[in-house]
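Yeah, one chain of the complex is gone here, protein chain that is, but the others are all in their spots.
To keep things simple, chains are lettered A, B and C as they appear, and every chain counts its residues starting from 1.
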Amino acid sequence: MTQTQELTKADFVSEGDVKWCPGCGDYAILSSVQTVLPTLGIPKEKFCFVSGIGCSSRFPYYMDTYGFHTIHGRAPTVASGVKMANPDLSVWVVTGDGDGLSIGANHTVHMIRRNMDLKVLLFNNRIYGLTKGQYSPTSEKGKVTKTSVYGSIDNPLNPVAFAIASGATFAARTNAANPKHMQEILKAAADHKGTAFVEILQNCNIFNDGAFAKYLDKETKAEENLILEEGKPLLFNNDTQGIVMSLEGSHPRLIVEEVNTTDTSVSITGKKFLVHDPKNEDHTLSYLISQLGVSLEGTPTAMGVLRAVRKPTYDEVLYEQEAQAKAQRGVGILKKLIYSSDTWTVTEESQAAGV
Amino acid sequence: MTQTQELTKADFVSEGDVKWCPGCGDYAILSSVQTVLPTLGIPKEKFCFVSGIGCSSRFPYYMDTYGFHTIHGRAPTVASGVKMANPDLSVWVVTGDGDGLSIGANHTVHMIRRNMDLKVLLFNNRIYGLTKGQYSPTSEKGKVTKTSVYGSIDNPLNPVAFAIASGATFAARTNAANPKHMQEILKAAADHKGTAFVEILQNCNIFNDGAFAKYLDKETKAEENLILEEGKPLLFNNDTQGIVMSLEGSHPRLIVEEVNTTDTSVSITGKKFLVHDPKNEDHTLSYLISQLGVSLEGTPTAMGVLRAVRKPTYDEVLYEQEAQAKAQRGVGILKKLIYSSDTWTVTEESQAAGV
Amino acid sequence: MVTQEKPKETLSSVTIRFVGDSGDGMQLTGTQFTNTSALFGNDTSTYPNFPAEIRAPQGTLAGVSGFQIHFSSNNIHTAGDHLDVLVAMNPAAFKTNINDLRQNGILIINEDAFSASNLKKAGFKEDEDVFSRYLNKFRIYKVPITKMTLGALDGLDMMAKAKERCKNMFALGLTYWIYSRSLDPTLEWLESKFGKKPDLFESNVRALKAGYNYGNTTEIFQNTYEVPKAKIVPGVYRNITGNQAISLGFVAASELVGKTLFIGSYPITPATEILQELSMYKNFGVKTFQAEDEIAGIGSAIGAAFAGQLAITTTSGPGIALKSEFMNLAVITELPVVIADIQRGGPSTGLPTKTEQTDLLQVLYGRNGESPIPVVAARSPSDCFLAAIEACRIAIEYMTPVVILSDTQIAIGSEPWKLPDLETLKPIHTRIHEDIDTFAPYRRNDDLARQWALPGTPGCEHTIGGLEKENITGKVNLSAEVHEEMVKIRAAKVKGIADKLPPLEVYGEQSGDLLFLGWGSTYGAIRTAADELLASGYKVGQVHLRHINPLPNDLGEIFSRFKHIVVPELNSGQLLMILRAKFLIDIKGINQVNTKPFAVSDLVSRAKELIGDK
Partner (left out) sequence: MVTQEKPKETLSSVTIRFVGDSGDGMQLTGTQFTNTSALFGNDTSTYPNFPAEIRAPQGTLAGVSGFQIHFSSNNIHTAGDHLDVLVAMNPAAFKTNINDLRQNGILIINEDAFSASNLKKAGFKEDEDVFSRYLNKFRIYKVPITKMTLGALDGLDMMAKAKERCKNMFALGLTYWIYSRSLDPTLEWLESKFGKKPDLFESNVRALKAGYNYGNTTEIFQNTYEVPKAKIVPGVYRNITGNQAISLGFVAASELVGKTLFIGSYPITPATEILQELSMYKNFGVKTFQAEDEIAGIGSAIGAAFAGQLAITTTSGPGIALKSEFMNLAVITELPVVIADIQRGGPSTGLPTKTEQTDLLQVLYGRNGESPIPVVAARSPSDCFLAAIEACRIAIEYMTPVVILSDTQIAIGSEPWKLPDLETLKPIHTRIHEDIDTFAPYRRNDDLARQWALPGTPGCEHTIGGLEKENITGKVNLSAEVHEEMVKIRAAKVKGIADKLPPLEVYGEQSGDLLFLGWGSTYGAIRTAADELLASGYKVGQVHLRHINPLPNDLGEIFSRFKHIVVPELNSGQLLMILRAKFLIDIKGINQVNTKPFAVSDLVSRAKELIGDK
């Protein structure tokens, strides 16, 4: 309960029953978060989990921390309030693809562009789970669901790309079916100062089973996952293929090339593979990598930290401005404030003086 | 009033007084739109202008077309309804940086990703005009306004980049102070099928005067504007400088290079200038260009059509699905629908038969 | 099948509830029992009870799912207050439902599911004898349903899990035997459903018959019952839920208006099924738009209304909050949009799967400014059909947004619906305007409905919006006189709707001691209570409102004929407040806000209390 004690996973497990469907990918996320938190060196009482509405958003009930299960799509706003009120807290937003990208996308954007110091876990199961199976903003075009009987005609959003384009200082993608990778990413997000946006691919075995199977199937796994590592070339498929920048037709774009068997940093055609550089002030490469696998056909999907740069956070600057104002103007005194404006005094005498 | 008659600018000027502040950039936009519409070959009664709330959103009142001045931030939703109901109409959304990117950014995103066939004019004056001068999501960091007495601490959004990242099939930027360019862009937007997003830089001479002065000042004009033309290299400053893709440090990014005096397609260092390619299926280059001048210091701002690709629009597919359904299932017959389910018949006899 | 004769008792009404784990197929079981009973000729009324969780861990209290059927040889109006039979498939289901079983009722449990681990999951002790305290209270039948089912499927080439899943059919067969129902309707249904999957067909049929035969052959059931046919108005019937009926009502209305149906919505319990249902009807030209949120849902509907479609949006309480700014825009622009509010338990996210009537004041008053909106309410699942048409009629004929209120109970409850003769439905007249010379956007007819000139109509170009505007011209005008006039016109238009309503029907006594006044889903309980009171010689009447705003003109006169006026509502007295303020008489409320429909007995006893000595 206090900082001196060593925290364990059990400290973060709440009393009640967990009520997700058996087999739901959410369990693995819960367990990973509970595994990572004790390693952060943050006292238990300083964690606060804020969620919206959805299966994913039940999360805070299962954590033995401070928690707030708010309303649909609005978790970023409440979390921002918590953080501004007490920047000392480690505040986590838990949301879903519907909660965070449909009704709540506006708050997601503004939280990110402000770089509010929040850790954001977006459980992407490409479906509305809690309302029993309607398509979401990440559902594939043509998907048949209860509300798209003839196939969805919306073009899906790419959560990580969306976050980076909104100015995210930290953006990552991981898969709930891969706890080890997920825990690494969660730790990195926790350590980041600023909005840390994490898309977690999560299987909804009831309404969208197998949505991310290609990342897990033995057959396709190697060619579908591009595991990012800072400073390493963008190689995948057991280092037999990699990503290079093509300027063909003067149009820059990322493409896949085979690795030159003797030198894994260079492709068969001699082009250099791009080197992952998430800390670069410029977000170009991160953005381009976010498109892989999602909007660029025939390429693997990037898993890992796509971007992690340190910039001033909203809450930091808010408190700095306050400190400056106090230094410059002096700590405010209510009486002065009220009595400062143009005032006049009515006395018994001035009254008596008549006209 | 009907298609046969030649339309003129005057046909689009409504009766009442225009009530913007004298000197406001909105006048030029109004006039340009009124100039462009008669050239489109669309009957007057087929135009519908839908706006939110803000100075900019007064626009429909000044057009002698169908118009709807809705509520703050929600114009894209109403416009979407109009378009879905009657795809035959030319539907225009008029919005501001606050209306379309603060309270209304969510609808902006979803309209764009659906590729609803709407023309969107976002008047960006980097301020809330109608409420008399508070900072907006496009205001510069540090800007002092009535609600940011100590300087704004929000990081601004780049409207065109935001649109492209949301999946815009058409995105352009122009300046209200440059009517000729603006009219070209408006025409291109009108001709585009799908969401056509146009950011119009607009001076609010009352609350944010001179926000875009650098694009107009004789001194700085040439180096600050990058005028885009399809198929032409990205040159500016009277063709003395241009944009190349740098891969230095294996990090792709756009940089400025001096032109080799003899060959304006090649820089001094021999690198090829990028060629503008707004119709490329891949949005990489368009996105990168959108960053110029805004998030990349020391570069000019791109003016013109950044992206224009033809993709199926939401309304098209909606009607296609309907046609298919009718073809497959036959045009629905109400009586059949109601009587189709498991029914049973109670007759006088079955009643009489007793138990 | 040889039926061994056991004594048969005749009953007029029976209420039975199947409860089990979410995965146990209780909804299906209940639906089959309902259909069979309806086909047989009973009147029926049903009410399912879902857990808030999608599929909570098996065996837990949170995962219990139930389905209640009331079937009768009389005309019935509710799913029944107390259970005559409870079929509980596991300890959790037993625990959460046992209190609803009436004294001496039949309890059937799946003995095999009362394992130590299941008992624990339900919060019992592992070795607890959970039945001991009920031995004298109920007739308890412990049946090894799982074992018997597996036995019956012996030899079939299926996984044990799949076999076990047939146990609901065993339970169904057993109850069919007890209530002397025919297996045929369910056999036919199994044929149509599993005809192409012989394994599944065979296993379900075997389990069903095994259950039936179990009842027939074992000694533990002393006798069987029969519930004779009800006296039912001849006609073609189907079973229907409120959400289905409201959907069909909207489709029918669109035919009556001669305009395409557009629905802009965002999923929310318990309204989601309407969007789902309508999204199947593309061949009717129905356009469904799953918007990014509730605001966009109604925004798109308003756009579609402006462009000339029959536009609706559907939601539940929390969604109304989000729509109210746009509802207000529809008020001032006088556009026909129907807002369907399927009420659920609040406040806030509240109790998403439970029923309540607590949105009335919100839909009436939850907007800034004086903002009158007509409100109609549906009284039962099948009534949603006509209520939806009425809402559309008012919207289109008066050029106004209209709210239609339903609630969880109506939305997911079902009852037999006597299919309407579509020819008798009156066409709905639009205010579509195309004549240039007579056009002015806010020019009105006698009903104060403004002209509806659609974008695309040459010469009628005009702009509408949320600022105050002049009558007739529709020009923006914020002056004192104009505002005062427009506030009055908007109010008068809505008030005027009452002038064309048919007279209210008073059920039961036309004057007397007590009048029940209700609205919405309380209809069935109130009607049943009224019937009971009338049968005992009390002079009571019942008026059930279709129109809540405006209130019918004859209400005051009807009030004057009764000594006591009572308004039962599943809220803290919302309509009550309006009526008391308007009529200044001491109308009493019967109010309950606890997720449950009224128990008829409560209404009866409260009425008796008020009437005092007859």
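Going forward, a contact is a pair of C-beta atoms (placed from the backbone, for glycine too) under 8 Å apart; a residue touches a chain by one contact, two chains touch by 3 or more.
Just so we're clear, the structure is a prediction, and the values are computed from it rather than from any experiment.
**Q** What are the shown chains in contact with the chain that isn't displayed?
**A** A, B, C
**Q** Consider the whole complex, including the chain that is not shown, and state which of C:317, C:518 or C:552 touches that chain.
**A** Within the whole complex, the residue contacting the unshown chain is C:317.
**Q** Going by the contact rule already stated, which one of B:65, B:102 or B:313 would touch the omitted chain in the full complex?
**A** Going through B:65, B:102 or B:313 one by one, B:102 is the residue touching the chain not shown.
**Q** Determine which one of C:259, C:287 or C:367 touches the chain that has been left out.
**A** Missing-chain contact among the listed residues: C:367.
**Q** List the residues of chain B that touch the chain left out of this view.
**A** Chain B touches the chain not shown through residues 17-22, 53, 55, 69, 71-73, 102-103, 105, 128-132, 134-135, 137, 146-150, 154, 206.
**Q** For chain C, which residues lie in contact with the unshown chain of the complex?
**A** 52, 316-318, 320-322, 324-325, 328-329, 331-333, 343-354, 356, 358-359, 361-362, 364-371, 465-468, 478-481, 483-484, 487, 490-491, 571-572, 576-578, 580-582, 584-586, 592-596
**Q** List the chain A residues touching the unshown chain?
**A** Considering the whole complex, chain A reaches the absent chain at 1-2, 14, 16, 43-46, 48-50, 53, 60-61, 63-71, 74, 76-86, 88-89, 106-107, 109-110, 318, 321-322, 325-326, 328-332, 334-335, 337-339, 341-348, 350-351, 353-355.
As a working rule, only the chains that are shown with their structure count from here on.
**Q** Looking at C-alpha means, what's the farthest chain from chain C?
**A** Looking at centroid distances, B is the chain farthest away.
**Q** Take the average of all CA coordinates in chain A, do the same for chain B, and state the distance between these two points in whole angstrom.
**A** 28
**Q** Distance between chain A and chain C based on Cα centroids, please, to the nearest Å.
**A** So the centroids are 40 Å from each other.
**Q** Enumerate the residues of chain C that touch no fewer than two other chains.
**A** Within chain C, residues 282, 292-293 contact more than one other chain.
**Q** Enumerate the residues of chain B that touch no fewer than two other chains.
**A** Each of 106, 109-110, 318, 321, 324-325 in chain B touches at least two other chains.
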